[in-house]
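Only one protein chain is missing; all other protein chains are in place.
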Amino acid sequence: MTIMRHDPDHLHCEHGDPSRELIHVDCASHTYPDGSVGIHEMCFHVLQDEIVALCGPNGSGKSTLIEHLNGLLLPTQGDIVINGRSVTRGEREGLWKEVGVIFQRSEEQLFAPTVLDDVMFGPLNLGMAPDDARAAALEALEAVGAAGLAGKLPNYLSGGQKRLVSIAGILAMKPRIIAMDEPTSDLDPVHSARIESLIADLKTRYGISVVIATHDLELAARIADRICLVKDGAVFAEGSPREVFYDSALIGEAGLKQPDTVMTWLEYCRSHGGPREERPVTRAELVQLLGAHPGREPEQKDREP
Amino acid sequence: MTIMRHDPDHLHCEHGDPSRELIHVDCASHTYPDGSVGIHEMCFHVLQDEIVALCGPNGSGKSTLIEHLNGLLLPTQGDIVINGRSVTRGEREGLWKEVGVIFQRSEEQLFAPTVLDDVMFGPLNLGMAPDDARAAALEALEAVGAAGLAGKLPNYLSGGQKRLVSIAGILAMKPRIIAMDEPTSDLDPVHSARIESLIADLKTRYGISVVIATHDLELAARIADRICLVKDGAVFAEGSPREVFYDSALIGEAGLKQPDTVMTWLEYCRSHGGPREERPVTRAELVQLLGAHPGREPEQKDREP
Amino acid sequence: MSPSMISEHIPDLDLITSCAERQDSVFSRASPWTKLILLILVVLVITLTANLLVLSAIYIGILVSCFAAGLPMRKIIAWYAMPVIFVLSLVGILAWTEPGIALISIPLGGFVLTLTDQGVLLVVTLLLKALISVTFSLFFLMTTKYAHFSAMVSRIFPSPLDQVFLLAYRFLFLTLAMAASLLKAVRSRGGGLIRSIRVQGRLFAGIFGLVFIRSFERAERVEKAMAARGYNGSLSAHTKIPAPGIAGYFLICAGCSAVLLLLWISPHAAGGW
Partner (left out) sequence: MAHIHLEDGAFSLTWVLVWWLLALVCIGIALWILRSKGRKDTGRITLAAFVTAAAFALFQVNIPLFGGVHLNLTPLVGILAGPVLGSLVVLVINILSAAIGHGGWGLVGANVLVNLAEVLVAFAVFRGSRTFLPDLFSRAGIATFAGLFTGNLIMIGIILVSGVQGVTQSPEQVLAGLSLIVAVNMGVAVIEALLSGLIVRYIGNVRPDLLGEQKG
């Protein structure tokens, strides 16, 4: 994978690998009734078995894009094809069965009186019998590690628990794709870590492709297969974390900051002459590299060949 | 400063430096009407010219403590002394003039029709004439770098702008202490960095002591003079970032994760034998140390003396 | 089911406000006081006269102003739905028994319902009056900046009514956004496909209940934030409201004269001109 910069004059997006493509957002634009632009000529795709991170500052259009993925919003221009069905050609009914969406504020998603009722809501809408729906809900709660919450009132859960329950509510419907808006914002480190490993699980254990919108690039670096940088309502560059996060100019252009690991390595290379062609993105990689390449600190210089 | 572990059997907290002490929370407890415990035998103090970080997971009691600092809540047991006045002895009137509090959700703190009206709200309540209040508000907006927003509607501000305006609303009242609840949660990296430098400014330029409640230990490591670890409604350990963040057991006990920089250094030391007595907490320190201490990677060993 | 459960036929305050903020026509620059006084005068005129010619002239004048101000006319017409229903459900029934020349007769059991020319005239007149009032209100809202509007509220209403009004208006948008995101969450999990009244009823009761609960909780938090800045019951808006210009005074004088004229002649001509 190399960084692809999107050409704003180009009118159609190229397909990634059509046979594995689950979502294809084809040059879609959405203008809200008040005239503000949500997304603008956005090109984006999601393949089977991948975790894609949409990275961009607040207000760049990430949330608007996510609401297009299961038909909550329709593009005012362009097209979106999900599993081969074009939403603009009126086939958006039932999209919610294929793409599950988890919004940023969990408290505004849990509307049923109890946790179990809430998680059963999707399966019941899928037409399952109440007993099957209950079984599916309990299984999903088990999968996210929140089986003990089934009888609780959503109002009294902690932020992290609410997030887990809202993921269970989507998981119980067994969608092919799950899109999450800022999945770890507002959570403490322990809950964040739990959500993070759950996202990785969704892909490996359940074969679900995941789209996450986030400005936490550390998180994206750890779990995403592909990073899409979003600015002014469009994906303007994409590539693997290793490629994207080492392009300081690109990250700056997106209004973001490079992940800590990357900054540490770059600063180390700058001041101590480490090999810039290496590109660690996780802490383990960084530590290993640091051991392999001793810096050229003044006191070290005489020892160098 | 050394790490102080609070002794749960001890009934009074020792004072730090009474002459410089602005806030002294003396073994205060607060139980909510529904029976849940907000804080429990909490001992905590804030000195002049310092930035104190309250670090703990969601629900540990940080927010409850902050609401005690300006008299929004009163301790059900114990005492809180602010600037020499004991709040439990009924002197909480006017505490809001001395301790400004910035809550987590900025949008719920901007209640006036326009940004200028909002920032003028505190000064007007202080009894200033409208023209003076307007001047104070404009000055505060200038100080946070949001002068251009004066005529805007709060509804149309971004998350970061809302945070800046809510800080201006407090700053315009010129309190001696500002307490902030999760000041950077939900913000993108660029806005976070701006808020962070503003917090440092509050101390150095305006001589305001700052209390921040956060679970972002990276942030705390960069700006706090002292870290207080909070768990189950009490500060159970405190010390400088360098001391606290290198005590893995302590951080684990607090339900937190060590900052990235610390983890990187510790892992580096573990796998490559760096000097554990060194304790970098900022990236600059880490990078410098990494240069100074080449690891003992297999391929390096032969070069070592 | 409609794509959105937030009704298309009820004016969208978000859109109205953003329209008012972006507006820069001569109508937005006019003094809000002029527009407020004109609104009162228009209401008085339509209360005092039933003359179709006068009413039509006023209505056309307002429509032309809306158009000239660049307001979204399609939306405004969509928003007519509820007022039209309100008028028809009241007058639409009374109209059938009005005396006059019969136009249509419908036998209904033992009765015969007859629609007369007077009945039709009654419906048309009252509909026109309602539309004049609605359109001018929307015109006022959509050309008056929120800062001016709230400063007027601050001056007109006694405390604590002004406080309730200002806070309610500010937080209406957040509450609307909350309701919208709850509905989104419902739709994103397939809700809204009507299966049974019981399920649907429970679902919406849950959403409505939650909006109230969240509003209570938000009230508690806002109250804290206000107390933290010394709230003592006086939140106010300080934006200076521009005074009426010469054209404004002229319009106000003309409106007043019209009202006085109508007041003077109305006892002499019962039932309108």
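Note that the chains are named A, B and C in the order they appear, and that numbering of residues resets to 1 at the start of each chain.
Note that a contact is a pair of C-beta atoms (placed from the backbone, for glycine too) under 8 Å apart; a residue touches a chain by one contact, two chains touch by 3 or more.
Because the structure is a prediction, the values reported are computed rather than measured.
Trainee: Check the options C:Ile101, C:Ala219 or C:Ile265 and report the residue that touches the missing chain.
Mentor: Of these options, the touching residue for the absent chain is C:Ala219.
Trainee: Pick from C:Met73, C:Leu94, C:Ala247 or C:Ile265: which residue touches the chain that isn't shown?
Mentor: The one listed residue touching the chain not shown is C:Leu94.
Trainee: Can you work out which residue in C:Ile37, C:Val54, C:Leu138 or C:Ala237 touches the chain that's missing from view?
Mentor: Of all options in C:Ile37, C:Val54, C:Leu138 or C:Ala237, contact with the hidden chain holds for C:Leu138.
Trainee: So which bits of chain A touch the chain we can't see?
Mentor: On the side of chain A, residues 113, 153, 155 touch the unshown chain.
Trainee: In the whole complex, what residues of chain C lie against the chain that is missing from view?
Mentor: 1-2, 5-7, 10-13, 16, 39-40, 43-44, 46-48, 50, 79-80, 82-83, 85-87, 89-91, 93-94, 96-99, 118, 121-122, 125-126, 128-130, 132-135, 137-138, 140-141, 158, 160-161, 163-169, 171-172, 174-176, 178-179, 183, 192, 194, 197, 200-202, 204-213, 215-216, 218-220, 222-223, 226-227, 231-233, 263, 271-272
Keep in mind that, in the parts below, only the chains that are shown with their structure count from here on.
Trainee: Could you give the fewest steps needed to travel from chain A to chain B through chains in contact?
Mentor: The fewest steps needed to get from chain A to chain B is 1.
Trainee: Looking at A-C and B-C, which one has the bigger number of contacting C-beta pairs?
Mentor: Answer to which pair has more contacts is B-C.
Trainee: Compute the centre of every chain as the mean of its C-alpha atoms, then state which one is farthest from the centre of chain B.
Mentor: For chain B, the chain whose C-alpha mean is farthest off is C.
Trainee: Rounded to a whole Å, what is the gap between the Cα centroids of chain A and chain C?
Mentor: So the centroids are 42 Å from each other.
Trainee: Can you compute the centre-to-centre distance for chain B and chain C, using the mean CA position of each chain? Integer Å is fine.
Mentor: Measuring from centre to centre gives 46 Å for this pair.
Trainee: Touching two or more other chains, which residues of chain C qualify?
Mentor: Within chain C, residues 18 contact more than one other chain.
Trainee: What residues of chain C sit close enough to touch chain A in their complex?
Mentor: Residues 3, 12, 14-15, 18-19, 22, 75, 178, 181-182, 184-191, 193, 199, 203, 206-207, 210, 213-214 of chain C touch chain A in their complex.
Trainee: Hey, which residues of chain C end up touching chain B in the complex?
Mentor: These residues of chain C touch chain B: 17-18, 21, 146-147, 149-151, 166-167, 169-171, 173-174, 218, 221-222, 224-232, 234-239.
Trainee: Would you mind writing out the residues of chain B in touch with chain A in their complex?
Mentor: Per the touch definition, chain B meets chain A at residues 57-59, 158-160, 182, 185-191, 193, 215, 217-218, 255-257, 260-261, 263-264, 267-268, 271-272, 283-284, 286-288, 290-292, 294-297, 299-300, 303.
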